[in-house]
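Of the protein chains in this complex, one is absent; all others appear in place.
Our next item is subunit A:
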Amino acid sequence: MKWLKKSSAVLASLMLTSAVAAGCGGNNASDTPAGSAQPDGAASSELKPYEVMMVFPDAPQKDNQLVQDAMNDYLKKTYPELNMTVKLNPIDWGAWSDKTNLMMASGDKMDLLFTADWLGFQQQVTKGGLLPLDDLLAKYGPDIEAVEKDYHEPAKRGGKLYGIHTHQELGGAQGVYLNKELVDKYNFDLTALKSGKVEDLEPMLKTVKENEPGITPLVAPSFPLEAYYSSTNLDSITSIAAINTVGTAPDDYTVINSFTTPRYMELAKLTNKWYKAGYINKDALTPGLDAWKKMQAGKGFAFVSDMDILADMEIGKADISPNGSIKAGREMLQIPLNIDRLQTGKMTATMYAISKSSEDPERAMKLLNLFYKDKELLTLFNFGIEGKHYVLKDGQIALPEGQTTDSVGYYHDIMWQLGNQMLNYTRVGEDPNKYKNYEKFNEKISSNRSRIFGFVFDPEPVKNELISIDNANKTFVDGLKSGQLDPEEVVPKMLEKQKTAGADKVIAEAQKQLDAWLKENSKK
């Protein structure tokens, strides 16, 4: 009895303390940003000096401070009317999620924040961590609008824009990389791949398997089912929900389970067959396996992956891959089997947003706008200080004499994160026409829009189902894509599990939202 009395007292006081603790935490989180934002916001009309804090994922650079100072000197000299300085606050990739969540929740000052759908953009919007940008963009972002005007739809939530897409390539291409040395040795006929079908690789794999012991014909972990199936066959919506674009009418908007198409079964069987024949390496699922390293070690012949972007890419056309050859340390051919349509997801894969804790969102937007027009500022951010961190060689970026990427103090490859990428220099060794290629490639992609470009699925109503489906998939998907499981037997099992996890509900919800969107945009 005494025990009971004691423990209930314990319980009561515990509940009390935890309630107090929770209350405090909540207050802190919501009050601080609002409280600190108001006084400064009011004063900004006089344009007193303001430091724009940029938060982005990057490995720490030794000369960060130097580059920041150089950027500030430049800003002061070129745009004195903005009376603005910048503070670069890179956060290591591995720490990014934890740290930005904490900073956002505690209301630490941030102005420009890199974000993406794969870095929790949706949650940031839901939690109210980001500012709507429509008005700011209209007033202070003319140079952003000049290049990105048509691509804002995907970053809108509830009708308001929350992220600005980096101006860059609008999609990618997927296909096979082949070791050129072996292609030449066996005189492979590559015209068969004009069909865009990965199946036509089979005779080559067979030859390599028979004649080159010790060389893996098709190197994992990149597989047809992963890099190739969905991009060629689907307009993906979320998780399993997608629209089958092969063999359906262009105005067919029926949402299906992406694992139920005949093509999926075909490719799964193919992979399984290749695995059994020994064309695919057995350790395909070992975490951290890097196909490029196998190529480098001379242990592979082909693999399926994303292609380098070239100006005149066409399905089935073999070209030397410039970057692929560098990565593999030998000549590599690339043959695209698919060129992306303009997809919603790609437009939210690289964005900058303005944080709610910004004390002067207007100047944050003005700075972001500069990165879309000012080559010099963008170059400072991307490549550092001329003479110290880079030198120009025939219009390309090179390391200063005697320096390595480790010793130079400021070297990162995050051109894809910020601003108008087409303004950038290329590095020595890269195709000097890289960005011209991008522009040509973009024309190709933007003229071929996905059926549902601009449609954004709101996962909230089926949140729990999506998680259970993910869990159900885990058991099977890896085994299927590496060919280790027999699809005839496993796919029905997986579909059954997905059903129990709520697949039908997800598909129905996707269809409902899509129909509403179509109606709104009078497509139907």
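Assume contacts are C-beta pairs under 8 Å (C-beta built on N, C-alpha and C of every residue); 3 or more make two chains touch, one makes a residue touch a chain; residues count from 1.
By our rule, contacts and distances are computed from a predicted model.
**Student:** For the chain not present in this complex, what protein name does its UniProt entry give, out of "Ubiquinol oxidase polypeptide II", "DEAD/DEAH box helicase", "NADH-quinone oxidoreductase subunit I" or "Putative aldouronate transport system permease protein"?
**Tutor:** For the chain missing from the view, the UniProt record says "Putative aldouronate transport system permease protein".
**Student:** Tell me which of A:Glu199, A:Asp290 or A:Glu376 is the one touching the absent chain.
**Tutor:** Touching the chain that is not displayed is residue A:Asp290.
**Student:** Which candidate, A:Pro154, A:Gly172 or A:Pro361, sits in contact with the chain we can't see?
**Tutor:** Only one of A:Pro154, A:Gly172 or A:Pro361 touches the chain omitted from view, namely A:Gly172.
**Student:** Check each of A:Thr350, A:Asn382, A:Gln498 or A:Gln513 against the chain that is not shown and name the one that touches it.
**Tutor:** The one listed residue touching the chain not shown is A:Thr350.
**Student:** In the whole complex, not just what's shown, which of A:Met307, A:Ile445 or A:Met494 touches the removed chain?
**Tutor:** A:Met307
**Student:** Which subunit A residues would touch the chain omitted from the figure, given the whole complex?
**Tutor:** 10, 13-14, 17-18, 21-22, 24-25, 28-29, 59-60, 62, 89, 92-96, 98-99, 102, 105-106, 108, 116, 118, 168-169, 172, 283, 286-288, 290, 292-294, 296-297, 299, 305-309, 323, 327, 349-350, 406, 413, 416, 430, 434
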